[in-house]
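Right, I'll just put the structure down here and ask away after.
A single protein chain has been removed from this complex, and every other one stays in its place.
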Amino acid sequence: MNDPMLFLPLIPLLPFLGFLLNGLLGSRLPKALVSAIALVFPLASFALVARAAWMVHAGLALPVVEHDAPAWIVSGAMHIGFGLALDQLTLVMLLVITGVGFLIHLYSVGYMEHETGYWRYFAYLNLFLFFMTTLVLAANFLLMFVGWEGVGLASYLLIGFYIDRKSAGDAGKKAFVVNRVGDFGFLIAIFLLLGNFGTLNFSEIAAHLAAPAGLSGGTITLICLCLLLGATGKSAQIPLYIWLPDAMEGPTPVSALIHAATMVTAGVYMIARAHALFDLSPTALMVVAVIGAATAFFAATVAMVQTDIKRVLAYSTISQLGYMFLACGVGAYSAAVFHLMTHAFFKALLFLAAGSVIHGLSGEQDMRRMGGLRKEMPVTFWTMTAAVLAISGFFPFAGFFSKDAILAAAFHQGAVGKALWTVGLITALMTSFYMFRLWYLTFMGKSRTESRHAHESPWIMLTPLMILAALSVSGGWVGMDRFGAFLAPVTGTPANAGDAHVELMLSVLAVLVAAAGWFVAHSIYGRSGSQSMTESLASPRRVLENKYWVDELYVACVVRPIEWIARYVLGWIGELVLVRGSAWLMAGIAGLCGEWLRRWQSGNLRSYAAWLAAAAAVLLIFVLAGTLLGVGGFAQTISWAVR
Amino acid sequence: MILSLILLVPLAGAALVLLLPERGRIPAWIALLDSLFTFVCTLHLPAHFVSGRGGFQFEENVLWLSHPRISYHLGVDGLSLWLVVLVGLLAPVGVLASWKSIQKNTKAFYSLFLLQQTAMVGVFVSLDLMLYYGFWELSLIPIAILTAMFGRNLNESSAMKAALRFFLYTFIPSAPLLVALLWLYAHTGSFDYTALQAAIASGSLPSWQLGWVSVAFLLAFAVKVPVLGLHGWLADTFSEAPVAIAMIAAGKLGLYSLIRFHVELFPALAREAAPWMIGLAVIGILYGAMLALVQRDFWKLLAYATLSSLSFCTLGIYGFTLSGMNGALLQTVNEGLIGAALFLMLGVLFDGARSCQIADFGGAAHRAPRLAALFVIASLAMIGLPLLNGFVGEFLVLSGTFTGVSKGWATAAALGVILSAAYMLRLIQKIFLGEAETNSPRIRDLSWQETCTVAALAGIMLAMGVMPTIWISTMEPALQSVTQKILTVDQSPVSTASGTVASASTGEPR
Partner (left out) sequence: MNTTVPAEWYLILSAALFTLGVVGFLIKRSLISIFMSIELMLNAVNLSFVTFAHEWHAVKGQIFVFFVMMVAAAEAAVGLAIIISIFRARGTLTVDQIDLMKL
């Protein structure tokens, strides 16, 4: 088992086996067995990853293992294999994916207990783990694309898990199609890479880039921007973030695993993985940073007024992913991955705690009908509190360290960096505000519904909450410096121009801002405990509650025109006029010819015979004339006449 | 002898169906056993195919008529190998798909169905152009007759119209094809494929007329694919023809003939046609996909989706890159498999609800879970999900086009990938998800035979998606010689300047 050739493929394949077992036989198996299958395979996967991590930690194995055995697509000079590679970045991702993934599987056993498609749910969840681990283990872009599309499929299936609900089906379709737009960009990037480098392997491309002779900067920028389009799709950034809020139609553990902790971070992972390309293109990096900052800010504003508890978290996820993009854009890849990791802990926790609340309230998601749950659900309350403090960036919770690292990195990037830093800081204020708003509305004050029987969730759901709470508290203690040093072989060492005093100042400022957000939330929601937001802000509120009408804009500018063109331009002009019309035209011409020729068919036998005789006579005269003129026989006469 | 056997077994089956009484399921059982046996025979080909060797294998060459000189010349190479197997596989699938839906006149149905199979195999294995032409014409007739006789819809005259439309669309271009064939014979004295190839390559034929000959060839095949603009028969045939016929009506015959008898036979002229064909293909991809997006009838949706995915094949063929050709041929096989699975399942839905309006369905996943699951898998293969076969074909075509032909066309074609997801997911959602509609009580799930059939097809899709090298490695040598021919006739290397894949594969430092 020390041979990485053996155990690397097992990490994705074990969950796949779970998928096959549950997917094919699950409907006939008892529930206990289904959950056992669903839990054992991810746990085994996690054990393998943990083992690899221990080996790396102990310095036993080579940190980078490349395994490039079986061929997948071979055509001409192109050779793409099922190559897997394990390095520090992948290791961090795998730990998060399999670790948090397993916890969420465990939680789901309790959460999904009464659902009809129990086996189907776990089959999909295992399928997701298969594709997600493939995505991060892939040693080339195309295999990464396999995972990339595959997690999109798992996400589609899980969002649409409640198959009776039309909204769930719509949301799943929207997620898949919007992601496909991103995948289109990724695919074009792959073609560009293939065309320019002739290979898709990360290591070979990196080797090419070390001596980038004959490659124009424009090409690199184009590749990066195409990759970025893919990343914005998967990681829900502007302009393709619109699918993520709708994706909350899926079961809550799914939102925790796929739409918060793992899948949506794939874009960040991809940029970090392709950082050698991005580093060569300042333009692309700038675009990444601006998109990240803009998304972080924009999503945070929307999150402040949402009333659905899961939608608040969804916009919060978009906003936090924006932070990670911002970090990538300023070249602080390790900070991005650090935030990715801590975010996975506290955001998964937030979603799971929210799920616990929803579970306890029998499906209620509207925060306006919650309140006062602190006493009825103590464990949920305390774990949620840890997560809220972590995401708001209070010392010494996990979010503090990673967010601080990102903001500091931005701060050191010149004038533009300062502007981005300012946006990031304002976003941090809003983050703290909307998280505490959620906290107050849900747990504090009095209950705002009459008849309700809130109950604390079963232990199988609370255990993952507590583990994640511990991680949300302590996840950042490793510190940015040591984390960055660990990732340095992959992401390179970020230019650290930090002066200790400035760093400290920035940290204090960040905590102060978070405290300010708490204070504002407390002054509005803490006292009254109701949804009475100041009425003077009615019109900006309307804009925010309608999410800037972006969905409507997309429908009006993209969906409707395409349908209109398809239905009227192609359907009428193309199909009816050109295709059918040309056929009718030819049929009409044939008909007219027939109409004309028909007149010869008088039906009169003797007229036919007369034509026959006349024609025979003409031929006879023709031949005789030829003979008399000395031209020759029949054939010669014809050719003579033609000439 | 194996090729003759594959040709004769369905023919004998057809005769047997006609001779035995039409009692119970006798014709259906004969057809099933016969087609299964044929399928086993076709499996002999890949098992004994020597993939490294160029040229034709399993060759049979007997002089049939001395004047005009027509030979019974059969042979298989990497180009036709998997298509023969595909036809062999689709025949039992077609019989099973008709098991429940065809109850009357079974004798006529199954005998014509088996005759159709002989004709299709004949098209793929004939190396004498006159023999080929005979099989080509023969392959058109049963489709038309069966569409007219066993029209799926309740309205009889629409079936007749569809049959007539198919017949006219495919038969009219066959007339110029015959004239072109006779012209070639008049100038070379041979119908033999290799002889004609050599004669055309030698450049001794009058070039002006040769151009028209190649256009006649191109037109006849392009209608059968169909290429954009010539697809007028497709939607009607898909709506009306019985499932087993509709699933074999489009695609492979035309695409195979395009490669074999247009590109390989007239390399220089194919080069001239290429820009047009590429343009038509890319526009066809988007045109079909966009129309599929707004269809209300699922047969029509499938027709436009098929137009879109077949255009990928055309794009790959006329890009003349090795990757594109590999992808195109693989995609031809894919389309056959995926189309068969989708047709079979939509046929079950149609027979249950007696409707093909998408709006009449909804929530079918509850009543038909197996159907829903397999339908989703087939749809995913169609929209090119990695690890399923559709992706490999599309990726090869697009990457070949992008790196070897034109970045702009390839990017435009890749947009079809987004649209395909949109229309297939819309179809899935409307039929299987949501609340149950009025028609759904009449929908049944797949029977065990159907489940096994579609599951087997899905298994092949997965295998072709994970291990495409098995297929590509046998196809590649034949396709490489095609691209080689194209490159060697090329006098002005304009578009291959950026063709890294194409030139690298042929080993020419262009």
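When the chains are written out, they are named A and B in that same order, and each has its own residue count from 1.
The working rule: a contact is a pair of C-beta atoms (placed from the backbone, for glycine too) under 8 Å apart; a residue touches a chain by one contact, two chains touch by 3 or more.
Given the structure is predicted, the values throughout are model-derived calculations rather than measurements.
A.B. asks: Quick one: jot down which shown chains the absent chain touches.
C.D. replies: Hidden chain, whole complex, touched shown chains: A.
A.B. asks: Out of A:58, A:210 or A:605, which touches the unshown chain?
C.D. replies: Of the candidates A:58, A:210 or A:605, A:605 is in touch with the missing chain.
A.B. asks: For chain A, which positions touch the chain that isn't shown here?
C.D. replies: 598, 601-606, 609-610, 613
Simple rule for what comes next: only the chains that are shown with their structure count from here on.
A.B. asks: Between chain A and chain B, what distance separates the C-alpha centroids? Give it in angstrom.
C.D. replies: Taking the mean C-alpha position of each chain, the two centres sit 35 Å apart.
A.B. asks: State the interface residues of chain B toward chain A in the complex, per the touch definition above.
C.D. replies: That would be residues 165, 169, 229, 231-232, 287, 290-291, 293-294, 321-323, 326-327, 363, 365-366, 369, 380, 385-387, 391-392, 395-396, 398-400, 402-403, 407, 410-411, 414-415, 417-418, 421-422, 425-426, 429, 432-435, 466-469, 472-473, 476, 480, 498, 500-502, 504-505 of chain B.
A.B. asks: Going by the contact rule set out above, which residues of chain A touch chain B in the complex?
C.D. replies: 27, 71-78, 142, 145-146, 149-150, 153, 156, 160, 163-166, 168-170, 172-173, 176-177, 180-181, 183-184, 187-188, 190-192, 194-195, 198, 562-563, 565-567, 570-571, 574-575, 578-580, 582-583
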